[in-house]
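All protein chains of the complex are present and in place, except for one that has been dropped.
All chains are identified by letter, namely A and B, in their written order; residue positions are counted from 1 within each chain.
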Amino acid sequence: LERVPAITLTTDFGTSDGYAAALKGVLTRLAPGVPLIDIAHDIAPFDKVGALLALRNALKSFPSGCVHLVVVDPGVGSARNGLIVVVAGHTLVGPDNGIVTGVFPLAGMQTYIIEEAGFADASPTFQGRDIFAPIVAKLAAGATPESLGSLLEEPQRLRLPLASRTGNLIKGEIIHVDRFGNLVSNIPRNIVADAARIAVSVNFAPVRSGRTFSDVAPGESVAYWGSAGLLEIGVREGNAGKKLGGRGMPVEVVPFFS
Amino acid sequence: LERVPAITLTTDFGTSDGYAAALKGVLTRLAPGVPLIDIAHDIAPFDKVGALLALRNALKSFPSGCVHLVVVDPGVGSARNGLIVVVAGHTLVGPDNGIVTGVFPLAGMQTYIIEEAGFADASPTFQGRDIFAPIVAKLAAGATPESLGSLLEEPQRLRLPLASRTGNLIKGEIIHVDRFGNLVSNIPRNIVADAARIAVSVNFAPVRSGRTFSDVAPGESVAYWGSAGLLEIGVREGNAGKKLGGRGMPVEVVPFFS
Partner (left out) sequence: LERVPAITLTTDFGTSDGYAAALKGVLTRLAPGVPLIDIAHDIAPFDKVGALLALRNALKSFPSGCVHLVVVDPGVGSARNGLIVVVAGHTLVGPDNGIVTGVFPLAGMQTYIIEEAGFADASPTFQGRDIFAPIVAKLAAGATPESLGSLLEEPQRLRLPLASRTGNLIKGEIIHVDRFGNLVSNIPRNIVADAARIAVSVNFAPVRSGRTFSDVAPGESVAYWGSAGLLEIGVREGNAGKKLGGRGMPVEVVPFFS
């Protein structure tokens, strides 16, 4: 049996009510000796897009073999399924609401509906503690997904707004504002892979593009390729969200190949 | 010597000042190899009720044998005692202010006043680091409570407001608002154990009762039995605290046994 390097936890529970800690209690009890790593518990309540982006930023740095408990669940208490997702050497567990299926690329992904005898007996408002955490512990102890559920062909997917391209004009939008106020767009780097440089506008106002913050003066805006491979707009030593606005603002990019 | 599954930490220190991390430093030094689990450090400053509810939500999920450091202490620097509480297989350490004695049922609880030679030398404003964390480390290393203190018959208790019952009318109040805005009342489920259904009002306005959020439409209020066994009022995909109000609001329940 190969050792699980870590179990990670991602919720919108906050920490001050003890709900996230209850998950850690279950895991301490049922998966003793496996390191527990908090990804985030301060995802905005029910913010599936925020959860997905945080997980994309974080999970690819973890080694394969990790098991990831993800409970950001606007549908808590409704009849939706629980999933086990196996992809890229990682295992993710959480409600079937499009988050756990959206973190890694689809290639080779296998998805299972959790089929637990105790599912119906669980507290209807705390399935994280009563269903998902025990499933994570079983997987960490070596249980196979097949023994805990059955294959699902069509899980939910969270469809982020997609950038579009018409001729030489790429249109996208701001999908997230991070802690520093940096604006994260839905425009991926590979869409302009060969461009020598790009012209960028946010909310129809031009923004200088650069490699990083230090390419502009303090207080100035700059568009750059963020660490997640998406176009971001920041303000050097400042807060772009406060200066420019938030989610939903249009972003336009024109690549130059000269 | 049995291994301690984990040491947990609960404070109102926040994390940005390094005070909570100082506790972890002491424990890393004096209890090497024992996993440290954060319950919460963002309990509202001096909020004993909030701390107690968070601990009730969290600690029952941990395995027996754990040692729990709890420092939410409006009386810091005054002459109150420090306690070691042994109950239900768990050990809790913190000031004698009613929190550590209120997490688990009283049956079989044993309470000790900490008697440390170094107590008087400690920094008067940081007893968490200088007294309580070292005591936790000693307990985790196998020291007996008897070797660190003496039995106390009458520790402080935190008396939450009690629900009352007159005939068929149960009167309680909101005692906590959680991160989602869900309103937690002091009305326990067992008070209406046999009821076929209940009628609920909050602040004298009726609220539908249901099993969980999905029993009402998005944006509507619902009263349900929360995972801690208390009546809660939530708004589906919304925030009941913002819609209805906060701590202290009266809650009335009439059970029907037909």
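Note that contacts are C-beta pairs under 8 Å (C-beta built on N, C-alpha and C of every residue); 3 or more make two chains touch, one makes a residue touch a chain.
The shown structure was predicted, so the numbers you read here are calculated from the model rather than taken from an experiment.
Among B:P32, B:G89, B:G142 or B:P206, only B:P32 touches the chain left out of the display. With the whole complex as reference, residues 12-19, 21-26, 28-29, 32, 35-36, 38, 45-46, 74-79, 123-126, 129 of subunit B touch the missing chain. Subunit A meets the missing chain through residues 5-6, 8, 35, 37-44, 50, 53-63, 66, 176, 178-180, 211-215, 224, 226-227, 232, 237, 239.
Everything that follows uses one rule, which is that only the chains that are shown with their structure count from here on.
Computed from the mean C-alpha positions, the centre of subunit A lies at a distance of 31 Å from the centre of subunit B.
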